[in-house]
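A single protein chain has been omitted; all remaining protein chains appear in their positions.
Let's turn to chain A:
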Amino acid sequence: MTRPSVAVLDYGSGNVHSAVRALNRAGAAAQLTRDTQTLLNADGLVVPGVGAFSAVMEALKAIDAPRWIGRRVAGSRPVLGICVGHQILFERGVEHGVAAEGMGEWPGEVTALPRDVVVPHMGWNTVDAPAQSALFEGIGQERFYFVHSYAVQTWDFDQTLEVMRPPAITWSHHGADFIAAVENGPLTATQFHPEKSGDAGMQLLQNWIGTL
């Protein structure tokens, strides 16, 4: 079997190499790239993200990413967002009181975690995945590695729309419930870092690669 090709979007900061290494270990042929054709044509696209919501959105806009990510989604071509790459798929992010527009694939705002808990939320936490989740298949009660101070803490998607299958939402908790993962047709996203989550993360990446 040939290894599915995965393009990992390179916008030049943080440890995005670990995503490439983990994807290769999990069975993909992954490469770090900013070449639009490669990013469009790969079997899977990974949008990693570290740093601030607004900075990541600016970096994405600078390379016209919202448009071609939209094209991939319209063509049912899989996309996986990780951490801030998960957050920017929502409508907007509010950091230090300043709102920035996200890609708006899903309703909801990325807001600060409650003030009564240790922040950043850093370390291994449990998740509560729905029964229909394909992403967490075979994973059970494993913990995943999170590093973030902001999260989507409400889900307002109309789950009754008959025209589409409702997204599978996985929750976690740190001071408040927040969205740990979304599976919505070709579009998948995790607030945690599967590439840093040991065996559980490797299984999750294999599950995603298996859909490519």
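As a working rule, a contact is a pair of C-beta atoms (placed from the backbone, for glycine too) under 8 Å apart; a residue touches a chain by one contact, two chains touch by 3 or more; residues count from 1.
Here is the rule we use: contacts and distances are computed from a predicted model.
Peer 1: Identify the UniProt protein name of the omitted chain, choosing among "Ubiquinol-cytochrome c reductase iron-sulfur subunit", "Peptide ABC transporter permease", "Imidazole glycerol phosphate synthase subunit HisF" or "Ring-1,2-phenylacetyl-CoA epoxidase subunit PaaC".
Peer 2: Of the names offered in "Ubiquinol-cytochrome c reductase iron-sulfur subunit", "Peptide ABC transporter permease", "Imidazole glycerol phosphate synthase subunit HisF" or "Ring-1,2-phenylacetyl-CoA epoxidase subunit PaaC", the one UniProt assigns to the missing chain is "Imidazole glycerol phosphate synthase subunit HisF".
Peer 1: Using the touch definition up top, pick the residue from A:Val94, A:Val147 or A:Leu212 that touches the left-out chain.
Peer 2: Per the contact definition at the top, the residue touching the missing chain is A:Val147.
Peer 1: Of A:Ser54, A:Thr111, A:Gln153 or A:Ser197, which residue touches the hidden chain?
Peer 2: Of the listed residues, the one touching the omitted chain is A:Ser197.
Peer 1: Name every residue on chain A in touch with the hidden partner chain.
Peer 2: 13-15, 17-18, 21-22, 25, 50-52, 115, 117-128, 143, 145-149, 172-174, 195-198, 201-202
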